[in-house]
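As you look at this complex, bear in mind that one protein chain is not there, while each of the others sits in place.
Labels run A and B following the written order; every chain starts at residue 1.
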Amino acid sequence: MGTGIFLQTTLNGLMIGGVYALVAVGLTLIFGVMKIVNFAQGEFVMLGMYISWMLAHFAGIGPYEGLAISAVIMFLIGYLVFRLLIVRVIGKKDEEFILLTLGLSIFLQNAILMIFSADYLTVTSSMKDSALSFADLTLTLPRIIAFSVALTAVAVLTFLLQKTDTGRAMRACAESREIATVLGINPMRSFTLAFCIGIALAGIAGVLLTPMFYVYPGVGTLFNTTAFVVVVLGGMGSVPGALLGGLIIGIVESLTGSYVSLDLSQLGTFVIFLIVLFFRPSGLFGKRT
Amino acid sequence: MKNVKMIALICGAIFALGFPLVVHTSYYIHILFMVYLFAALGVGWNLIGGYGAQLSLGHSIFFAIGAYVPVLLMLNFHISPLIGGIAGIGLALLAAALIGLPCFRLRGPYFALATIAAGEITRTLLLHFQGVTGGANGLPIPFHGDDALNLQFSTKAPYYYLALTLLVVVFLLVRYLEKEKVGLYLAAIREDQDAAESLGVKTMHIKLLAFMLSAAIAAAGGQIYAFTVAYIDPDGVASINLSIEIATVVIVGGIGRLWGPVLGAAVVILLTELTNIYLGAMRSGASLGMYGLLLIIVILLRPDGLISLFDRFDPELNKKGSK
Partner (left out) sequence: MGTLLKVSNLKKSFGGVHALKDVSFDLRDGEILGLIGPNGSGKSTFVNTIAGLHQPDGGEVMLGEVNVTGLEPAIMARHGVARTFQSSRPFLNLTVLENVVIAALLHEKTTAAAETLAIECIEVAGLKDLLYAKASSLPIEKRRRLDLCRTLALKPKIIMLDECLAGLNPREMEEGLDLVRVLNKRGIAIIFIEHVMKAVVSLCHRIVVLNQGELLAEGAPADVMKNTKVIAAYLGEKYIHAGN
């Protein structure tokens, strides 16, 4: 295969990697601030996709036009989940949190399956088939939008974390809950916000994916595992790490898919995951402990 | 108190042994078969996941190995599953060692994540190598008439007794180990790995040992399942859902408790079957959704599992290890 195809594949991977990064940034934010892994992150991507589908189906609002509405709904769902479930296991053993979010993950998946059945749904957008071309490379508009919105969202989040008091409070909680409390920061407020933002980011990613992916109940598992991989790759809790990790995984998956075998495209990701876990558990870009 | 327990145990034994002699509806026999199977898987998982608190979410790997190896050996080389089963258990032991060695260096959520990844790799490989495994289409086991050597029976009852035997053997094994060195060492690992190390506990060895035993049990369960259902496919025997189901049975019943998985399997399997009867006809997803819901409810309301409801009637149960 020529360099043209190689470039095209890489570029496609890069664009989708932006969305992976978005899911992973949400996950890593939750982990960084609360020190817990949300095993249901992928299911919130799936919920975002269904919300986008419902907006299009029932209200005729396209995914991009409805992005803000979807994000707000997801933020509220995040809040609900936090108040109803998460808050009860904060400060308890790791296992309880893992199992709670695992339970949530299969519950959401199957509740959606019961409501919407296993049918593959699609969301169309007027921009779906538009594409930009230069030289012999082509990029469809949804990919470009997904990539740009994802990067913008990460940039906004980074600004929030670095430059605002709310963000500083979250970072203080990430460093040490005790110290944050001493400094007069209410950790519960930071936890709530981090969780809701993390869920909203997953939801936004879901919306951005709808023009490119089928919407079905099990679609979240795809992003669940990918998000774990990205987060571990970038260093648990590191936002820039998750961004970079997302882009790398996007490219790796795209290349494995076209050069090795399509049904093995996820295998490359898992193998990288295990290698990183074993040799650099703090992530490629994380601090060495 | 002791007498009450003894009488309950004897009644339970009579019920379990006599059930297929009285009830001939294969659906009911199958439900109890599933209870025993999941109870056995749960008791095995409990060894590492409960006593040792190493949350494995990759037990489907060993279940799948236990299912695929004897089936493939029988279909391709006409090797009796009695021998093939041993090969399957051997391979599961090997896989557990290979997975455990690197994974046990990880702690907490990292370990759970690594086992998920290992499980997904297994499933992806089973799907990919279609030539051998049949891929997503799976492998049906054709029925050639009653043949004990090939684990083929025209009625459900023999499979029922196989699962019951597995459960009893596994239960007695874990009951013995619980009080022995391994059990105490696992408890030490669960409580505080660094402190355990400082007391001379080679935590890696103990975790590997428990993991391998647990894997062998899962493999045995996989084999019995495969020949009972006479059909295996990657999504059925190698999915993360299966790993979660095994863990759920233990959590619901009581993690790190001997009777926990048995109670858990009874409750979970019966509830999911009921859900299937009343909701499953309309919509798929009901039974798995039930697993998720049960997991959430138990973690929130009774993290010690349903078995802890009985503790107040039996103070002895609470004083683990005391005389």
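Everything that follows uses one rule, which is that contacts are C-beta pairs under 8 Å (C-beta built on N, C-alpha and C of every residue); 3 or more make two chains touch, one makes a residue touch a chain.
All values reported here derive from a predicted model rather than from experimental measurement.
Colleague: Sort by label and list the shown chains the missing chain touches.
Modeller: Answer for the hidden chain's contacts among shown chains: B.
Colleague: Which of these touches the unseen chain: B:101, B:125, B:184 or B:300?
Modeller: Considering all chains, including the one not shown, the answer is B:184.
Colleague: Which residue from B:117, B:201 or B:246 sits in contact with the chain not drawn here?
Modeller: Touching the chain that is not displayed is residue B:201.
Colleague: For subunit B, which positions touch the chain that isn't shown here?
Modeller: These residues touch the chain not displayed: 179-181, 184-185, 187-188, 191-192, 194-203, 319-323.
In this section, only the chains that are shown with their structure count from here on.
Colleague: With chain centres defined as C-alpha means, what is the inter-centre distance between subunit A and subunit B in Å?
Modeller: 32
Colleague: Under the touch definition given earlier, write down the residues of subunit A that touch subunit B in their complex.
Modeller: 36-37, 85, 88-89, 92, 94-96, 98-100, 102-114, 117-118, 217, 221, 225, 228-229, 232, 261, 263-264, 266-267, 270-271, 273-274, 277-278, 281
Colleague: What part of subunit B is in contact with subunit A in the complex they form?
Modeller: 53, 55, 57, 102, 105-106, 108-110, 112-114, 116-118, 120-121, 124-125, 127-128, 240-241, 244, 247-248, 251, 255, 279, 283-286, 288-289, 291-296, 299-300, 303
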